[in-house]
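To start, the structure under review is shown below, and the notes come after it.
What you see is the complex with one protein chain gone and the rest in place.
A and B label the chains in the order they appear, each numbered from 1.
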Amino acid sequence: MKKLKSVLLGSAASLVLVAGVSQAEIRIGIDPAPYLPFSAESASGQLEGWEIQIADAICAAMNEDCVWVKTAWDGLIPALTSNKIDAIINSMSITEERMKTIDFSNKYYNTPAVIVAPKDSNISADAASTDGMYIGVQVATTHANYVEAHMGSATIKSYQNFDEHNQDLFSGRIDAVVGDSMAMQPFLESTEGQCCEIKGDLHDVAIFGPGVGVGLRKGSDLKAKINAAIDQIRADGTFDRISKPFFNFDIYGG
Amino acid sequence: MEWYWLGEYAPKLLSGTWLTIQLLVMAVFFGMLLAIPIGLAQVTGPKIFSLPARAFCTTFRGTPLLIQLWLLYYGLGSLFPYMDGIRSSFIWPYLRDAFPYAIVAFTLSVAAYEGEIMRGAFKNVPKGELEAGIASGMSRFQLLRRIWLPRALQNVMPTLAGEMVLTLKATPLAATITVYEIFGVGTIIRQETYRIYEPLLLIAGVYICLTGVIVVLFHWLENRVPKASG
Partner (left out) sequence: MGWGDNLFYGLLATLEIAIGAYLLGTSIGFAGALGKINGGPVTRFCLGTYTTLVRAVPELVLILLLYYAGTALVNEVLMSLGYRPIDISGLIAGIVVLGVVQGAYSTEVIRGALQAIPKGQLEAGRAFGMSRWTLFRRITIPAMIPLALPGMSNLWLIVTKDTALLAVVGFQELTLTTRVAAGTTRYYLEFFLIAAAIYLSVTLISNLCFKWLERRSSRGMTSLGH
């Protein structure tokens, strides 16, 4: 028993030491739940999507090594502030509320939010049409904030992930979902998504903010580096080269 | 430590606590009701009842509750569009809302664990008492109702408090299928205010209080019910 205990202690200590070797890499937090075309996990565990490629391009422009750290969506900001990750690249919108706790780089894309409902439904972007309806959103997103602010007469159901509320829309448990227009496309093109269509665009600059940026700790020295990298990949055409296969419009936005 | 958010979220916290209590009480009540036949079937019954009961206990005790919950909610949910007319049926309100799924999943889990305990309890009622009952001319049903069941329940009374506490600790999982009991409310607070520890500490405190109430309640109950002997 004594020998076993000392072996255990020894391996535990070495594990901690190995984990403790400080890394010069930048740890980027992301939730592996599918959010195409921006990010998703392939069957072999590789991360893929437009956002992944842009992030790789930004890291290359900064000449840094980046490593992806898979984290739950609602754990991203706590992970950032408690120093488990150095940056968040997961389609997180720049908002004043978030800016109280963390900082952001400049935006790297901006797409409008939409409301999606079954084809035969009368729901539209007009708040009155959602009276008494069940609307699904992803928890802790600007979309959730919009529905709470503008569609108060509807029942809001918050889901942990994007694909979950789409699944419930397909099942018929909810009458509509509010989410990002681009992220909705793969769902609407899928077999399950045939049920539904985009009913309208939703606009509110105060809630949605100027766009999506890289989440950073306050006072991080990465901010200047990342902003410079974003400018560089836009200037030298890398941004457009990566975006062309995914989008037939300028996703950077006005 | 900042607690400025308490006032704003108080109504949500209260409704969340109430939801937790509802989940707990309903799951334990229906679970125990189910557990009795499940336990009994394994001790007496013909194979046609005892084998499924055994399989039920093994399966539900051998898989994580979280998987059972998701399987029920999302797995079943993915079948709805293929079932015509289900949205106009009378059970649709129960199928669309997430709360019934949580109740069903927790009830089945309680039934599986308690069923195992009831099996042991039924087995351990002294044979002498059962034989005495048969000797005095009781029918099998009377035997069950008057001697076997009460004695078995007496045996498990001490474990019921523990079972309630375990079920209470399982209720947070309901938040993953959009049932906003107290843990779910804590999660919302955490996500909207970005405070990490305070909401967690608050709901930990709520659970400790609820556990305390359960323990005290059962102590009081145990003193009123005659203790099992032998």
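Everything below uses one rule, namely that contacts are C-beta pairs under 8 Å (C-beta built on N, C-alpha and C of every residue); 3 or more make two chains touch, one makes a residue touch a chain.
Note that the structure is predicted; figures quoted are calculated from it, not measured.
**Q** Among A:Glu51, A:Asp103, A:Glu164 or A:Asp180, which residue is in contact with the omitted chain in the full complex?
**A** For the chain that is not drawn, the touching residue is A:Glu164.
**Q** Check the options B:Ala10, B:Val25 or B:Ile208 and report the residue that touches the missing chain.
**A** Of these options, the touching residue for the absent chain is B:Ile208.
**Q** Out of A:Gly45, A:Gly219 or A:Gly237, which residue would touch the omitted chain in the full complex?
**A** Missing-chain contact among the listed residues: A:Gly45.
**Q** Just the residue numbers, please: which parts of chain A touch the chain that's not shown?
**A** 1, 5, 8, 12, 15-16, 19-20, 22-23, 27, 31-34, 40-41, 43-45, 70-73, 75, 78, 82-84, 161, 163-164, 167, 190-192
**Q** Spell out, residue by residue, where the missing chain touches chain B.
**A** Counting only chain B, the missing chain is touched by 58-59, 61-68, 70-71, 74-79, 165, 168-173, 176, 183, 186, 196-197, 200-201, 203-204, 207-208, 211-212.
One rule holds for everything that comes next: only the chains that are shown with their structure count from here on.
**Q** For chain A versus chain B, what separation do you get between their C-alpha means, in angstrom?
**A** For chain A versus chain B, the centre distance works out to 36 Å.
**Q** Which bits of chain B are touching chain A when the two form their complex?
**A** Contacts found on chain B: 74, 77-78, 80-81, 86-87, 95-98, 176, 178, 180, 187-188, 190-192, 194, 196.
**Q** Quick check on the complex: what are the chain A residues that touch chain B?
**A** Touching chain B from chain A are residues 74, 77-78, 81-82, 97-98, 100-101, 134, 139-140, 157-160, 164, 167-168, 170-174, 192, 195.
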